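Okay, handing you the structure first.
With one protein chain removed, the remaining protein chains of the complex are shown where they sit.
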Amino acid sequence: MNKLECNLGKFKMKNPVTVASGTFGSGKEFKDFYDLSLLGGIMVKGTTPEKRVGNKPQRLVETSGGIINSIGLANGGVDDFINNILPEAKTYGTEIIVNISGSSIDDYGYMADRLSIDGVSALEVNISCPNVKEGGITFGTDPNMAFDVAKMVKNNTSKPIIMKLSPNVTNIAIMAQAVESGGADIISMINTLIGMAIDVEKQRPIINNIIGGYSGPPIKPVALRMVYEVYKAVNIPIIGMGGIMNTTDALEFIMAGASAISVGTGNFVDPYIPIDIIKGINEYLDNKGLSSYTDIIGAAHK
Amino acid sequence: MNKLECNLGKFKMKNPVTVASGTFGSGKEFKDFYDLSLLGGIMVKGTTPEKRVGNKPQRLVETSGGIINSIGLANGGVDDFINNILPEAKTYGTEIIVNISGSSIDDYGYMADRLSIDGVSALEVNISCPNVKEGGITFGTDPNMAFDVAKMVKNNTSKPIIMKLSPNVTNIAIMAQAVESGGADIISMINTLIGMAIDVEKQRPIINNIIGGYSGPPIKPVALRMVYEVYKAVNIPIIGMGGIMNTTDALEFIMAGASAISVGTGNFVDPYIPIDIIKGINEYLDNKGLSSYTDIIGAAHK
Amino acid sequence: MIFKNNGIIISNEPIIEDFVYLMKINEKNIADIAKPGQFLEIKTGSVPLLRKPISIFEVDKVAETISILYQVKGPGTKNLSELKANQQLDIIGPLGTGFTVKKFDNKCLLIGGGIGIAPLYDLGLKLKESGNEIEIVLGFSSKDTSYALDYFSKLGTLTVATMDGSLGIKGTVEAILSNYELNTFDKAYACGPEPMLKYLKTLEDKVNLELSLEAYMGCGLGACLSCVCKMTDGTYKRVCKEGPVFKSKEVSFDE
Partner (left out) sequence: MIFKNNGIIISNEPIIEDFVYLMKINEKNIADIAKPGQFLEIKTGSVPLLRKPISIFEVDKVAETISILYQVKGPGTKNLSELKANQQLDIIGPLGTGFTVKKFDNKCLLIGGGIGIAPLYDLGLKLKESGNEIEIVLGFSSKDTSYALDYFSKLGTLTVATMDGSLGIKGTVEAILSNYELNTFDKAYACGPEPMLKYLKTLEDKVNLELSLEAYMGCGLGACLSCVCKMTDGTYKRVCKEGPVFKSKEVSFDE
């Protein structure tokens, strides 16, 4: 039996290890390294109704052991995704989770409708992108708006809906409950913290957009705490992410309450991290004599 | 002329370099290393109306390049502070900033009143301690309560009031504006992020209190971003902190908008960091031909 | 007085490769004033961030050196094991209170478990210098993971227990101590894993016992209040400042 079989309600993956949106393109860029069908799923780069060129560079910088990015949701738009990216992606033999963003509630409804097509396994709804001027972050910090987005998406698709939460809030449990009542099937968390870095020689912010999303190892303790809190607050499964670099990190998220995990920034450091984690979780289970990883979901709550 | 002379409204320090509450005791523990009168000021360990034994150990752990702590505001109570700690502290030749906490608004008023005595240079009001069950964090996340605390303290003392903000909020600018209108003379920021770490062998949270305050280098980008935002939102000076380990870090905070800075976790790594920073800022000013560090406060906003 | 100095490493040799190392450091200031049972806070590299508390194993005031005996557990001690002679080591110390050292009427007993033996050697040397007769009881998991016995056998009568019986008596130090007339000793000193200390606490009415404790440390200087341990009176004390050595009767191991 497959110890890693992963059931997130009506959404199923062969294992709980995915790659995070914006860090893996559509998968194509990583095909040379390994067979993508080994992955539980791929969360593709954020898609919007229209093409977006993205922010002016410098868009990314390493700082404090992590990175700050402000890509600005650069993408070809949903039509481009459907016509030019999805056809190849759906041949990879893994779940294709499409990450969607919008600047209005209607945008989200439109995106959900357009993407209710063959080849799309689930929709991940980004209500928390800090890099977009219009709306982006408000959806992710106001429980009522987050509820509305979830509901709008729900009404426009029968695909599994993953609502992606922003960590930049006072009370993450309330946000989680809001999207659960709005109709979310799954919660993914966390998106990036908002951060900044300054060049003291130039006396200027390093990122052209001034602020950006902070990710990588430094955000792990915050992400874990939030997964732990949300696990207690909702009844839908969680896909945990934020600084996962190895098996131990992944196990921490699972024990905090995540039913699946996602590797983001880690893919830049070593593309094989997701594969190593799949192996590593299996080894951990063997060592502990466990027959399914589901036995340790939320184990730290006992 | 002293290039580092620091005027925070009515509160003056010989230089803008302080040490953060909870990381330097009352100063006594660091006396062997250097003359404490070199420091701009000492923010002493948090004090409460009554003695508190603090949380059960394990109270601290290193994780992800920073540390998580959950001391639980262990302290001897305000009487003990006044009788046994302050008499020595006021001989150090530096500003003694007393960090106060309470579990009710009245507590804060009481503390402000009790500490309106000779030897206390300013009060730093901790409304953001994540480690206390009763209230602690709510004061720091609700703008109305933060306003009430500031006002209560203001009504009970004529000492300069430093309101210390928690980063665990959706909108830090609103919190800053609330304490400014409540009567704060100065804002200090940030307190710790809330984080967690799990022992995957024991399948248990490592910190006995489950969650704790996350500090050190990993929180710097978040702290800088918040200082940058608050600088634009208020007219009172900011004491910046969060992961400051060296001169470059300190300069980044000053350029983001801090009029003074504080070294916290850094004191555990190298007690001389505050002294090195004083030297380092002077050198930077010399290299740039500047006559006062105030010329670079908020420089990154231009 | 507490110093923060760059000591020069004189030697850093494995006693058991990848497991236990002995490092000798030239550091006059600390050697001058260190007392048995005190410890150092060592910066082992850029990561981990925190310094690591390590006991002083031996002090040579004349040669102006201090030694440490350490076991590789994780990233910090691994860093230590990779350092080479002539490199500098950033050390804060000496820290904490020490063991009581004086001339006793009757014998003293040293009880060590695993790497907990580290602070006992310098103690034994000083007790001997003060004219005491010493017995030593050490526990390890096996013969292959036992070490530094040659040092301790120089101090007095040494008895060893191993969990698997591959050396000495089979079992923990309990297997040895249960046969001892503890009241024939004026003083006992112990350091080792918590289960051992908990067991020894049950003997505290039979012999005057000092325990050296461990706790996770932030500053090592008494400032952060992270390293506390529970006292029988319900208060917490700082292992780095009021400890690491406590009278057994002061300490509580209850939850």
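Per-chain residue numbering starts at 1, and chain names A, B and C are given in the order in which the chains are listed.
To be clear about the criterion, a contact is a pair of C-beta atoms (placed from the backbone, for glycine too) under 8 Å apart; a residue touches a chain by one contact, two chains touch by 3 or more.
Here the structure is a predicted model, which is why all the values come from computation and not from measurement.
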Partners of the unshown chain among those that are drawn: A, C
Options A:R59, A:R114 or A:K220, residue touching the unrepresented chain: A:R59
Option touching the unshown chain, where A:L38, A:A74 or A:A233 are the choices: A:A74
Sites on chain C contacted by the missing partner chain, in the whole complex: 46-47
Contacts of chain A with the absent chain, listed as residue ranges: 22-25, 29-30, 32-33, 45, 53-54, 56-62, 65-67, 69, 71, 74, 216-217, 265, 267-272
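The definition used in the following text is that only the chains that are shown with their structure count from here on.
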Category of the chain touch graph - line, ring, star, complete, other: line
Chain pair, most C-beta pairs within the contact cut-off: A-B
Central subunit by CA centre of mass proxy: B
Euclidean distance of C-alpha centroids - chain A vs chain B, Å: 34
Where chain A touches two or more other chains at once, by residue number: none
Multi-partner residues of chain C (at least 2 other chains): none
